[in-house]
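Removed: one protein chain of the complex. Kept in place: all other protein chains.
Every chain is named by a letter (A and B) in the order it is written, and numbering of its residues begins at 1.
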Amino acid sequence: MKPIALVARALPYVGWLLLAALIFVPAYGGSRYLVYIGTLIALQAALATSLNLIVGYAGQFAMSHAAFYGFGAYASAILINSAGLTFWWSIPAAMLAAAAIAAIIGYPALRYTGGVYLALITFAFGELARLTAANWQDVTGGPMGMRITYAPEALFGFNFANSRGMYWIAVAMLLVTLAVVFFIQRSRFGRALIAVREDEVLASFLGIDVMRHKMIAYVISSALAAMVGTLYAPMMSFISPELLSVHETISLVGIVILGGAGTLAGPIVGTFVFLGIPELLRIESLYRLVVLGVVIVLVVLLMPQGIVGVANRVLKRWQRPKPAPPPAEAEN
Amino acid sequence: MTVSGLKLWLLAAAASVALNAAASAQTVKIGMVNSLTGPHASFDLPAAEGVQMAFDEINKKGGITVKGKKYTFTLVSEDAQSKPELAVSGAQKLLRDDDIKVVFGILTSGPGMPAATLFGKSDILYFGGFTLLDTLLGKPGFELAFRTLDADSVVSKSFVPTSVKELGVKKVGILLPNEDVSRSIVAAYKPLLEGAGVTVPIVEYFQPDTSDFAPVLRKFQNMELDGLLTGTNDAMVEAIVRQSTELGNLPKKFLYRGGSGAPGIKYSKQIDGFVWQILTRDLDYASENKVKEWIERYKAFTKKDMSPNTYWALTFYDTVFMMAKAMEQVGSVTDLKAIAASIKGMRYDGVRTMRFDKDGRAQADIDIGILKDGKISSVRAPFE
Partner (left out) sequence: MLLDIAQTAVDGLMVGGLYATVAVGVTLVFGIMGILNFAHGQMVMLGAYVAFYSVTTGLGFWPGLALAALSMALFGLILERLIFRHTLTDHMAGLTVSLGIIMVVEHLASAVFTPDHRTFDPPLAGSVRFAGMTLSAQRLLVLALVLLLVGAFYLFLQRTRFGKAIRAMGQNRTGAALVGVQITHVTAAVFAIGSAMAGAAGALYGSLFAITPYMAAAPLMKGLILTVLGGLGSVPGAVAAGFLLGLAESFGSRYLSASFRDGYGFVLMIVALLYFPTGLFGVRGTARV
């Protein structure tokens, strides 16, 4: 085997080792700022990874992700403040509620319509959720939002109430989301999901229950978004209906496509690019976002499979000296 | 990099920061966090400019004198991008610098609340402007926080009786956006209106980004209202005034909870009366010389024209001077508790006269602008 092929084989593992190393940087010897940025990146990456499940793997255009994220934050805050649940119990409760709502929305949307209609129905649901949060004064505080004073309780003798504790929760959420997507990708279910994305008709001929697969992906993806949302509330100490805005979803889709839809590493790479570019540029803040916009356009035009998608293709070519068959999807 | 390697590197970085601080002992670092981009920029940008302009003027005069030593100011600015999580990351970035003990900025509650909470926890002298800051002031942990915009509970006390008297209204409807600020407006204004003998039969909230007010205005028709209390910014109020003159059968007298006469003056021929709060001075119709001069300096400094939101710049401008004066009086640029106490005990005659109450709520003298029978006048309402 040529050295370049060896390097190419090793590179993905190097990437994951790098991620593991990055995870430990804020944990030891990092400033509060670094810990916060780490938490933010982990949350954003977890959110993008969970969106990737429905958008990247199942190829379904769901626009309700920020709504479920915000729902998770509100549901957990309300359960803790009014029903006296602990933070930890509010996570599964919020996830279950989100899953139930996703099923109610997803069933008719996917059953009768799907495709771009799904995008619009989920978008409409998201905006309705935002308007509900802004109008249901007694429960959500309406436009005044909710001030969050609780913090995650200590667990197994480990203090989660400070910023470092919350950082570990965010990392755990990212790892859980990654694990879910990883196992789905390797499973029979995941392969069927990709078949559905590539050709629904063909998939149904192969005996795949197309509707059921899309539904499950949507429900899992939405429940994971709600899980990530539960941490947002204590982390920011304040939630308001703006959190559920569809702009957030559009940015998330951008992150997924930028990094590479249907790849495990894509959403993480996308998050780094999305948050990193404005941070690294030393020009007036207005123009940082203009540059980010230009980068997004260029990536879509020049590498439609996203950064990780293109990297995978290059790696494949290096691994095998002969021209590779059509690029495989959904790996790493 | 190993953990110990990392620690070494961090130590070196910390040492270089310390060296820098020692070399520039005569400057005070001021932090700023504002939404310089995104939809909240129209509020935060003028506020940021007011802060920059004030410090620029102080520096040009050679800075402040504290215990015989001259200090100038340097500003470090972060962009919140109109997003709560980025407001916090901007704030955290400022906190990384141990020399930054004072922070100015943020006029909207979404990004403001989390940032202010963080500043409260970190013992930062913080000057913000957003509405919900009022709910934090006076609570434990927020002793060092100030809200530079006048609280509705204070402003309304002089505004309501004056406008009821000037306009002679008896039955007033309230129409406001469904926003955080509106709830505190209704809580403050409705009882005062009723106390002044006015009935308030209808209070309506509209979706904040509404541009077509026809349907909601129809709710106010046929109620024999003679006045409409509305807000909260010029664009909304201009639309409401214009559309209510077009629809007809609606009150022709307006009480504007906001800082400019422009929306009413534009339609002065179609309406019977319009009163507004000149929370700063009336920038559009400035009469006093110090206001006129300030406007010229503002234009020269920002290379921009006046806009309805320019008055945020003025509130922050005067606040900066109050803080600088407090530092001189206390004789320290780092004793934040003493500086805060000094600001709260101060009555400052700047471009406008202002002071802060014991919890850090701004109280400025306000002028009330009155448009009646096509004529514009103003009355001064004293602050207590």
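Here is the rule we go by: contacts are C-beta pairs under 8 Å (C-beta built on N, C-alpha and C of every residue); 3 or more make two chains touch, one makes a residue touch a chain.
Remember, it's a predicted structure, so these values are computed and weren't measured experimentally.
Engineer: Over the full complex, note down every shown chain the hidden chain is touching.
Structural biologist: The omitted chain makes contact with A, B across the full complex.
Engineer: Taking the full complex into account, find the residue in A:Y69, A:F125 or A:W168 that is in contact with the omitted chain.
Structural biologist: Touching the chain that is not displayed is residue A:F125.
Engineer: Who touches the missing chain here, A:L34, A:L175 or A:V295?
Structural biologist: Of all options in A:L34, A:L175 or A:V295, contact with the hidden chain holds for A:V295.
Engineer: In the whole complex, not just what's shown, which of B:G38, B:G129 or B:G173 touches the removed chain?
Structural biologist: Final answer for the missing-chain contact: B:G38.
Engineer: Taking the full complex into account, find the residue in B:D123, B:E246, B:E296 or B:D349 that is in contact with the omitted chain.
Structural biologist: The missing chain is touched by B:E246.
Engineer: List every residue of chain B that touches the chain not included in the displayed model.
Structural biologist: Touch with the absent chain occurs at residues 37-39, 41-42, 45, 178, 204-207, 209-212, 214-216, 218-219, 221, 233-236, 238-239, 243, 245-249, 270, 304, 307-309.
Engineer: Since one chain has been left out of the picture, which residues of chain A touch it in the full complex?
Structural biologist: 55, 61, 108-109, 112-117, 119-121, 123-125, 127-128, 131-132, 134-135, 246-247, 250-251, 253-254, 257-258, 261, 286-287, 289-290, 292-297, 300-301, 304
Just so it is clear, only the chains that are shown with their structure count from here on.
Engineer: Could you put a whole-Å number on the gap between the CA centroids of chain A and chain B?
Structural biologist: Once rounded, the distance between the two centres reads 37 Å.
Engineer: Provide the residue numbers of chain A that touch chain B in the complex, in ascending order.
Structural biologist: Listed in rising order, the residues are 25, 28-29, 31-33, 36-37, 40, 131, 134-135, 142-145, 147, 236-238, 240, 242-243, 278, 285-286, 288-289.
Engineer: Going by the contact rule at the top, pick out the chain B residues touching chain A in the complex.
Structural biologist: Per the touch definition, chain B meets chain A at residues 3, 6-7, 10, 36-37, 79, 81, 84-85, 88-89, 92-93, 95-96, 109-110, 113-114, 117-118, 132, 135, 178-180, 182-183, 207-208.
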